[in-house]
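Every protein chain but one is kept in place in this view of the complex.
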Amino acid sequence: MANTITLLYFARLRETFGKASEMIALPADVATLEGVRATLAARGGAWAHELAAGRAFRAAVNQDIAGADTHVKDGDEVAFFPPVTGG
Amino acid sequence: MANTITLLYFARLRETFGKASEMIALPADVATLEGVRATLAARGGAWAHELAAGRAFRAAVNQDIAGADTHVKDGDEVAFFPPVTGG
Amino acid sequence: MAVRVQAEDFDVGRETALLRHGNPRIGAIASFIGVVRDLNDGDSVAEMTLEHYPGMTEKSIEDIITQARGRWQVMDALVIHRIGTLKPLDQIVLVVVGSAHRGDAFAACEFIMDYLKTRAPFWKKEQTGSGARWVDARAADDAAADRWRTKA
Partner (left out) sequence: MAVRVQAEDFDVGRETALLRHGNPRIGAIASFIGVVRDLNDGDSVAEMTLEHYPGMTEKSIEDIITQARGRWQVMDALVIHRIGTLKPLDQIVLVVVGSAHRGDAFAACEFIMDYLKTRAPFWKKEQTGSGARWVDARAADDAAADRWRTKA
């Protein structure tokens, strides 16, 4: 039984990826945000470009700003987005 | 022909001195705010007490905050008052 | 404490009166209003659209207010942030902080604004004469938020 997570994309990333959300099965060896990023970047194209390790994107796990080491588990909500520009 | 100045008192000083304003002839040897202060303090009583050199009063000459050395001349408006407490 | 993310405009007079009404011990109210300017990075802006991350937005602003209350004496605070399509001169954001003393009110209000600019998940897309563009995060905003860290 695969672990699944919900992925959300906002603003420029939502437009570039052509989707606002998706559910994916978490590969058995992935347990961190860095693993999720690498899994998506492996899709190539815009995914590889926008989620390259050095790019200025931000991420949240369960609605808290998260870093590469943040643990990701079954049922989590993981979001990728550009640096924020509110206010 | 004596030089005259207008004196104004505010807040606690106005109440203590029992007057809000007066005109006085400026003694011939007085040309600074310190001279005006000493002239008033020489009246004794509340004047000597409230305008003693070490007391926390403030003064203005022609509506600008002034110090002991500020020049005072015929026709000037000189005010004495407690430290301000607005806002 | 209240956080509202809404398409509707707001009235600083009404919001301030409501906040004060709830707490007669407030002696100082600092507030900030952000407004859409008609010029950004040299291009005239016709309108902009504000996107956000529902749920996380409210949560992150509540976190920011909680941090402010931990640092300063804050009796009440209100944050309203608008979303959707806004035009030049429209109000975007309101922060109101009530405290006993003005130093706390000013510091907490500016702290909340600096963090709103750098942490709350909002994104602006501008319509300009040369087309639509996502607004880039400003280095100046990150610097403003970093300022507070040195005092921790």
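Per-chain residue numbering starts at 1, and chain names A, B and C are given in the order in which the chains are listed.
Here is the rule we go by: contacts are C-beta pairs under 8 Å (C-beta built on N, C-alpha and C of every residue); 3 or more make two chains touch, one makes a residue touch a chain.
This structure is a prediction, so every number in the text was calculated from the model and none was measured.
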item: Chains shown that the absent chain touches, full complex; value: B, C
item: Touching residues on chain B - with respect to the absent chain; value: 8, 10-12, 56, 60, 63-65, 79, 81-87
item: Residues in chain C touching the chain absent from view; value: 11-14, 16, 20, 24-39, 88-89, 100, 102-103, 105-106, 109-110, 113, 140, 144
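Just so we're on the same page, only the chains that are shown with their structure count from here on.
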item: Most contacted chain pair (by C-beta pair count); value: A-C
item: Of all other chains, the one whose Cα centre sits farthest from chain B; value: A
item: Distance between the centres, which are taken as Cα means, of chain C and chain A, whole angstrom; value: 27
item: Whole-Å gap separating chain A and chain B, where each centre is the average of the chain's CA atoms; value: 73
item: Intercentroid distance (Cα basis), chain C paired with chain B, Å; value: 49
item: Residues of chain A whose C-beta touches two or more other chains; value: none
item: In chain C, residues with contacts to at least two other chains; value: none
